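One protein chain omitted, others in place.
What follows is chain A.
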Amino acid sequence: MHKTIAEHPSLADKFNKDEERVNWHDQTLWWVRAKRDKAAHTLPEWEDLRNLASQIKHNVLSNLSEYLVQFEENALKNNIQVHWAADAQEHNAIVKSILQKHGVAQIVKSKSMLTEECHLNDYLQKEGIEVIDTDLGERIVQLAQEPPSHIVLPCIHKKKEEIGELFHLHLGTPAGNADPQFLTAAARLHLREKFLTRKIAITGVNFAVAETGEFVVCTNEGNADMGAHLADVHIACMGIEKLIPERHHLGVFLRLLARSATGQPITTYSSHFKKPRQGQEMHLVLVDNGRSRQLGREDFRNSLKCIRCGACMNTCPVYRRSGGHSYHNAIAGPIGSILAPNLDMKDYADLPFASTLCGSCSNVCPVKIDIHNQLYKWRQVLVQQGYAPAAKKAAMQGMAFTFSHPAFYRMAGKTGKWFMKTTPFVVNNSFNPWYKQRDMPEPPKESFHDWYKKNRKQNE
């Protein structure tokens, strides 16, 4: 896929061609945001919890190497086989080598944004290995051959009729049946067969505890458990930032995660995996893939506190009206827009601009990541690194000149004519994009400056 700086605006434009769908998408996610608000308001200590979670993560990030070593030691003691991957390629190769060792060409996988980030499904498919996603939403987008559009609600962009159609095509449900309960039952039946016949299961990791060498996987469907418990081999994949120091810290994060994500008090299943059961093999792949680079960028370090609850997406007024795919990155929305440029500045130079900097994301974030400030800072970095379009650069230089020369500014601005052509709506010196769906303000007879000169001379 070729990416240019104009990607988000043009993809969002495409999404907006169907206004009904935008309304529905917006309202559905707003409903989740409202549920989150309600759940948060049931806890008077909510803001303290956020502070605490943020501080615990701060400690983790400041001492990451030590916690990783401690975690590995304990995990090894628990008989977990630990692997380290510097990047996505290494991660994928490690997973493949485990599958090959067991001669397995079909696996089940529960939800893991890390494997999305590493494009594991594509990679394994090219190697002739079949991956079945067992999270219902993930399975739906997989059948549609699309990436997830949201980290918690992967198929939130799809209406139930579209899902009925997909199931009709792939699972043989009757045409035209879009009853969610019926479709869910059909999917369960279809997945049950996969769980029972696949020998290897991959899961993600929500939290890994350095103190005990265990990890926790949270799902609402129990699909991670089904996969891991039935398989001979359990492979868990995690980004190195998922660590927490001690087991009792889980209490803080589990209370925050589900409430922030869906407004539930707790995720339906929070499963602790500490050691393989008798006869089972348990692997854990620890992946860096740019995380230590981000850790080194002081302004953006806090982005690694993210626990992937998705609250910033649900609240983001831009995300709600542009859809997850417009971010052309595994992690969409506000948090994706500050993580992605770390992976590739050129490919994702558009994302930090896909925001009004309204700041709602920072307010809902359970670990208090200063998301909107980081968006602002990425803009500065990207421009400095030369990823701004030439026309924009020229316009900005013109503006900087005008605004630092008051006499020129007043001449240029005479009754707003120059203004109407350029600032503050500068892009390519054209106000057409403004005018498409909005009228321009009517330029008054005189500016305030001129009025003041006439009427308040005595003050000079």
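In the analysis below, contacts are C-beta pairs under 8 Å (C-beta built on N, C-alpha and C of every residue); 3 or more make two chains touch, one makes a residue touch a chain; residues count from 1.
The criterion applied here is as follows: contacts and distances are computed from a predicted model.
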* Asked: Going by UniProt, what is the name of the one chain that was not included in the view, given "Response regulator transcription factor", "(Fe-S)-binding protein", "ABC transporter permease" or "Acyl-CoA dehydrogenase"?
  -> "(Fe-S)-binding protein"
* **Sole contact to the chain not displayed, among A:40, A:140, A:216 or A:237** => A:40
* Identify the residue among A:148, A:310 or A:413 that touches the chain left out of the display. => A:413
* Structure fact -> Among A:102, A:192 or A:438, contact with the omitted chain is made only by A:438
* Kindly note down the residues of chain A that lie in touch with the hidden chain. => 8-9, 12-13, 15-16, 19, 22, 26, 30, 37, 40-41, 43-44, 46-47, 315, 317-318, 321-322, 352-360, 362-364, 376, 379-380, 382-384, 388, 392-393, 396-397, 399-400, 402-404, 406, 409, 413, 415-416, 419, 423-427, 431, 433-434, 436-444, 446-449, 451-452, 456, 459-460
